[in-house]
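Every protein chain of the complex appears in place save one, which is left out.
Our next item is chain A:
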Amino acid sequence: MDAPKDGKTGGFPVKTTQKTVMVNDHKTDILCSHFTDKLFVVVTQFNKLGNLIELKRDVVVDDAITTSRPSYSTKVLMGRDEPLMHVLAKNVMGKLDIKKPVVLALALKDESPKSVAQLSEAVKGMM
């Protein structure tokens, strides 16, 4: 890891990236912390963690059967454990190709498909 001594993450074992975007007029903070065994992602429009969802990549034996989109198993650790939350989590993280389990903090004012697609694109851009 490159270690700029003046930088906040200089020599720090966790690489954290952060970005603020406007999605459908809602200010959205996105933060990613890369750990060796997990990825911690915060996507928030409330400046709070809100719902916490754990995503685990499903084990795929034969790549030929599954198509381009990876599949995840989701588990709501905290917050609204309802079908929509699982769908949102899978869609926000869906474009990423990560083998590690992900802990996602999701707090959205706007849960429309269009906004979620933009969020997914923004998260992908941070990897």
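In this text, contacts are C-beta pairs under 8 Å (C-beta built on N, C-alpha and C of every residue); 3 or more make two chains touch, one makes a residue touch a chain; residues count from 1.
What we mean here is this: contacts and distances are computed from a predicted model.
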Just go with whichever of "Proteasome assembly chaperone 4", "Gaa1-like protein", "2-oxoisovalerate dehydrogenase subunit alpha" or "Exostosin-2" UniProt uses as the name of the absent chain.
-> "Proteasome assembly chaperone 4"
Where the missing chain touches chain A, by residue | 8-9, 11-14, 16-23, 25, 27, 29, 31, 33, 35-38, 40, 42, 44, 46-49, 52, 54, 77-78, 103, 118, 121-122, 124-126
